[in-house]
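The structure is given below, and queries will be raised subsequently.
The complex appears here without one of its protein chains, the remainder shown in place.
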Amino acid sequence: MKTAANPFLSPHVLRIARALIGPAALVAVWWVANDSAWVSNKLLPNPFDTFATLGSSLWSGSMTADLGATLFRTLYAFAMAAAAGIPVGIALGSNDRIYRTVEFLVDFFRSTPATAMFPLFLLIFGIGDFAKIAVAAFSAWLVVVFNVAYGVMNSRKTRILAARVMGASRWRVFRDVLFWESLPQTFVGLRMAVSLALVVIIVAEMFIGSTNGMGHRIIDAQQVFDLQQMYASILITGAIGYGFNVLFIALEKWIVHWAGR
Amino acid sequence: MKTAANPFLSPHVLRIARALIGPAALVAVWWVANDSAWVSNKLLPNPFDTFATLGSSLWSGSMTADLGATLFRTLYAFAMAAAAGIPVGIALGSNDRIYRTVEFLVDFFRSTPATAMFPLFLLIFGIGDFAKIAVAAFSAWLVVVFNVAYGVMNSRKTRILAARVMGASRWRVFRDVLFWESLPQTFVGLRMAVSLALVVIIVAEMFIGSTNGMGHRIIDAQQVFDLQQMYASILITGAIGYGFNVLFIALEKWIVHWAGR
Amino acid sequence: MNSVVDFSHVQHEPPAVPAAERAHITVRGLHKAFGGVPVYSDFNLDLPKGRVTCVFGPNGCGKSTLINMIAGLIPHDAGDILFDGKTLQQTTIGYVFQNYREALFPWMRAIDNIRYPLKLKGMSEADCDARVQELIESFDVRFDLNRYPYEFSGGQQQLISIMRALAPHPEVLFLDEPFSALDYEMTLFIREKLQEIFQATGVTMIVVSHDLEEAVYLANHILLLTKRPTRVADNVFFDAARPRDLRTLSSDAFVRTKARCLDIFQNEVRK
Amino acid sequence: MNSVVDFSHVQHEPPAVPAAERAHITVRGLHKAFGGVPVYSDFNLDLPKGRVTCVFGPNGCGKSTLINMIAGLIPHDAGDILFDGKTLQQTTIGYVFQNYREALFPWMRAIDNIRYPLKLKGMSEADCDARVQELIESFDVRFDLNRYPYEFSGGQQQLISIMRALAPHPEVLFLDEPFSALDYEMTLFIREKLQEIFQATGVTMIVVSHDLEEAVYLANHILLLTKRPTRVADNVFFDAARPRDLRTLSSDAFVRTKARCLDIFQNEVRK
Partner (left out) sequence: QKMEKVTASWLPIMQTMAYYVALEEKLFEKAGIEINSVKFQNPNQIIDSLVSGQADFGPPGAAAGITALAEARYPGTFKVFGLQGGGIKVNMINDGLIVSNASTISSFKDLKGKRIGTLPGIQWKTITRYVIRQNGLDPDKDVTINEIAVPMHIPSLLAGSVDATLSLEPVGSIAVASGEAKRAMTNPVATFIADPFYSGVSVLSTKFMQERPEVAKKVVEVLDQATRMTNENFDKYRPIIAKYTAIQPAQVNLVAQPYLRANSELNATDIQSYQALVNVFEKEGVLKQHIDVKTLMLKPGDFR
C-alpha cells in the first residue's frame, strides 16, 4: 500500500510511459510481421519507411490540405451532432413516453449504414461537401442522442427529486440536474460520436468521392499501390481519432470529477 | 397523479401504440416528400410501392437467402465481439494502468474506418467470408471493450469494497461485482456493437463484394437504379437493427432491474 | 374542520388541541401501494400550520413514503393532499432526504449546493452570499465549504443538506431522520438550531425520527404510525413552552409524554 | 506489549486493564492524508481481541477512514497494521458500511446478499440455507427476504446489511453506525442481538456510534477520538458484567462512565 517516492519514476513520467506502450506494441507487431514471412510484405510496408513517408508528407505540406479538409469536416459534423444531440438526448431521456415513440427511429438509423443512406442525403443536400458532413453529423448525432438519453434514463432519481422539491422548473431540472447526471454517459457518447464522425467522413471521402481529404488520399494511394502513403494516411487518421479522444478524456476527468464516488 | 383506469387504453396497448408512432411518422414524411414536389420522385420511390416490393421480395423468397446470410454474419461477428469484449473490458476497466496502456489502441482503431483496414484483414484472414466477419467483429469488439471498461471504471466503489472485505478473490470480484456494476453500460455497448456489426457487414457486402447478403442486394439495386428494391433492402436492414435493439432493451429491462434506484 | 388530525381510525381520546391550530397540510383518502401491496389505504391526516410534527414509527411503515407523497416527490394512487390555500408549487418547501448522500449535487461545491435553492428563487448574487454567510455563522461551520460533497464525511454531508433545505426560508420543512449521521454534539446543536429557527419563523416542520427523546423534545405533535398497512396509532400532543432546554428533558410532562408514546409504539409494533 | 492502547499521545491516566487482554489489531505509525491535509499522522492503536471497542468522535474526525484502513479497504500512506498472527486475508471480517445502501448488491435478492459471504467461503448450498435460516430466526425477520434490496426501507436495508456481515461467523466485526437508520424497537433489538452474538462467539467487535449510551452499553473499551488531526483522546474501560440489560443502564458505573466520556468528548470538541 505504501508507495516509495522515486525521483526518476514520478507518476507523471510513468503515466506518459504507459501511454506509449500501446503505440510501441503496435509498431513492434507491425515490424515483426513485416520482417518475418508472416504476411506478404508486398502488401504491408515497413513501419519505419511508412513513418518516413508520413514525416515527409507532413513536412512537405502535401498532406496538410487533406488533413485540414478532413479535420474541418469532422469537427463541423461533430459540432452539429453534439449541439443538437445533447439537448435532444436529455429531452428524450427525461420523458419515457417520448423516448419510446422515437426509439424506433434512433435504432433504425443507427443500424443503417451511412453509406447506404447516401443517395438520400444527396437528394437533400446535393453532391457537395455538405452532404458528406451532413451524413456524418447525422450518424454522430444518433450516437449522442442515444447515449445522452440512456444516461438520463439511468440516472439516479434522488437528485432530480431534490431539485424538484426546491421548486426547480422543468427547464432548470434539465439544465442543473439531468445534464450533469448524464454527463459521464454523455462523454461516452461524445467519444463514440467523434470517432464515428471521423470514420464516416473518411468512408464518404473514400467511396462516395471527394476531391480532397484523408479518405481521398487513402483511396488514391490504394489505387496506385503506394502502400506507404496509404498506411501513413491511415495512421494519421487513427492518430487524429486518438487525439480527439484524449481531449475528451481530459475534459471528462476535469468536468466529471465526481465519477465513481 | 391519479391515473384513471380505461379498459380500452391499457398501458400495454398504449405502449405498443407509442412504439408505432415512430415508424408511422417516418412513412408519413416519406409519403409527403414523395407525393409533393419536394424531392424528385425519380430519386425517392413511393413508400407503398416500396413496401409492396419488400412484401413480394420476402414472399417470393428471393430476399430470404440474403437476409439469412447477413443475419448469420452479423450474429457471428457480434457473438465473437461480445464473448471476447466483455471479459477484456472488465479486466481493462478494473485496472487503470493496463487501461492506459491499451487506450491508444482502442481509440486508434475505433477511429479508423473498418473499410480502410480491409486490405489488412484480407491479408490476415484470407479473401473468404470470414474476413468480412472478422472486420465486423473487430469493430464491434472495440465498442464492447470501450463501453464495458468505461462502465467498470465509473462504477461506484462501495460494492467492490464490500465484496473485497468479505474475502472475494479478484476473480470473484470480477464475476460477482464488476460484471454486474458495469452491466448498464455493457448493454449500451452491446446495443451499439450489434448495430455496428450490422453496419460493417452491410458495408463490407456493399464495397468489398459478396455473392449474397443485404449489402450485396443494396449495391446491386443501386447499380441498376432499382430504387424500390434498394429502399426495401435498406428498410429491412434497419428493421433488423431495430429488432436486435428491442431484444437487448427487453433483456436489459429484465436483467438490470435495479437501474436508477 | 378544526381538529388537527382525523381520529376516525384511532381509539384513543383526542388530546386537548388549542383551537388556534389550523391545518397546513390536509391528507384525505390517501391510497398507495407498492407492487400491489398497499402501504396506505384510505389514510387521513392533518398537519397543523406553524407547528412541529414528529413522525415516529417502525422501519418500513411508510414514513418516508408519506412525506415524499406530501412533497409531491412520488405519486399516490388515490386521494387528495391539500396545502392551506396554496398549491404545492406555490409553497416553498425545504426537504432533507433520508438518503442525503444522493441528494446533494456532486458537481457543485458544497457552498453552491446551499446557494442553489436561492438561485432558483431568483435571488441576486449578493443576497445569496449574504444568506449563505448567515447560515454559515448560524451553524458555526468551521470546515471549508468550497469543496465538493463527496469530500466530506457522512455527518458533514448531512449538515450541508440541512443548510440547503433551510436556505430559502421554507414555509414547510420536511426532515427525514436529519440526525442519523450526526455526532453527539452536532445532534444537540442542530436540534437547538431547528428549535431556534422554528421559534423565529414559525415554519411548519415535519420531522421523521427514530429517537423518541429527540422527537418529543422537538414536537408539538408526535404522530405515531403503526406497521403496514399503516394507520395513525395516535397523535400525542406535547405543549411544553419554548425555548425548551435541558430542564424540559427532565420535566414531568416530558417524561410522561415520552413514556406514553413508547407505550403506544411498543403496543403497536408487538401486535 | 500488553497495554491495549498506546497512550504516548494521551495525557490521561491509563485505566486498569485486565492483563489477559491481547491485541488483535495493532496499528503503528499510521499516516493518512486526503489531498495533502493529514487525517492521521503517526497514529498508534491496539484493539483487543475478543472485546467490543466502540469508537466515538466528532463528525469528520476519521472514524470511517480508520476502520476502512484497518479492513484494507482504502490504502494508508505509511505505517503498519498487524493482525494477531494472521494476515488480513486470512481473517474473516464482517463489515457493516455506514453507507449500507450502496454496499448491498442490488442484482441479488436480499437473501442471496446474506448468503453471498457464505458462498465465498465455499459452503455447500444446504449449509448456506441452514445458516441463513438460523439468522432469519435469530433476527426474527418477518418481511420477505426474496425481494431486491432497493425494495426495502432504509432500516430494513441496514438490517440486511448486518445479517450479511454476521453470516460467515466473522472473527472481527466492524460496524459503522449500525443503528443509524433503525427504529427504536429495532435498535434495542439489534443491540441485544450483538451482545448475544458477542457473548456466544467472543468475536472482536469495533463499533462506530454517535449514541454514547449505546456505545457505553455495548463496549468494553470506548475509544474517544479528537478532531482532526486525529488523536486518541482517551480509551475508557467499562467492565460491567454481561449480559447487560436495563439495570446496567441505570447502574452507577454506567452513568459515571458515560459522564466521563461525554466530558472528555466535549472538552475535545470545544477545544
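For clarity, chains are labelled A, B, C and D in written order, and residue numbers in each chain start from 1.
Criterion: a contact is a pair of C-beta atoms (placed from the backbone, for glycine too) under 8 Å apart; a residue touches a chain by one contact, two chains touch by 3 or more.
Everything numeric in this text was worked out from a predicted model, so none of it was measured.
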Touched by the hidden chain, restricted to displayed chains | A, B
If the hidden chain were put back, which of B:Leu123, B:Ala149 or B:Val256 would touch it?
-> B:Leu123
Candidate in contact with the missing chain, chosen from A:Thr50, A:Ser210 or A:Ser233 | A:Ser210
Identify the residue among A:Leu43, A:Ala83 or A:Ala250 that touches the chain left out of the display.
-> A:Leu43
Residue positions on subunit B contacting the omitted chain are 40, 42-43, 118-119, 122-123, 126-128, 206-211, 219-226
Footprint left on subunit A by the chain that the document does not show = 39-40, 42-43, 118-119, 122-123, 126-128, 206-211, 216, 219-220, 222-226
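Criterion: only the chains that are shown with their structure count from here on.
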What is the graph distance from subunit C to subunit D, where chains are linked when they touch?
-> 1
Between subunit B and subunit A, distance of the C-alpha-averaged centres to the nearest whole Å = 17
By the touch definition above, subunit D meets two or more other chains at residues 99
Shared-interface residues of subunit B (touching two or more other chains) are 156, 261
Which residues of subunit B touch subunit A in their complex?
-> 15, 18-19, 21-23, 25-26, 39-40, 43-44, 97, 100-105, 107-117, 119-120, 123-124, 143, 146-147, 150, 153-157, 184-185, 188, 191-192, 194-195, 198-199, 202-203, 206-207, 215, 218, 222, 230, 234, 237-242, 244-246, 249, 259-261
Which part of subunit D faces subunit B closely enough to touch in the complex?
-> 68, 71-73, 89, 92-93, 95, 97, 99, 102-107, 116-117, 120-121, 148-150, 168
Residues of subunit A touching subunit C in their complex?
-> 156, 158-159, 161-168, 172, 176-177, 180, 183, 256-258, 261
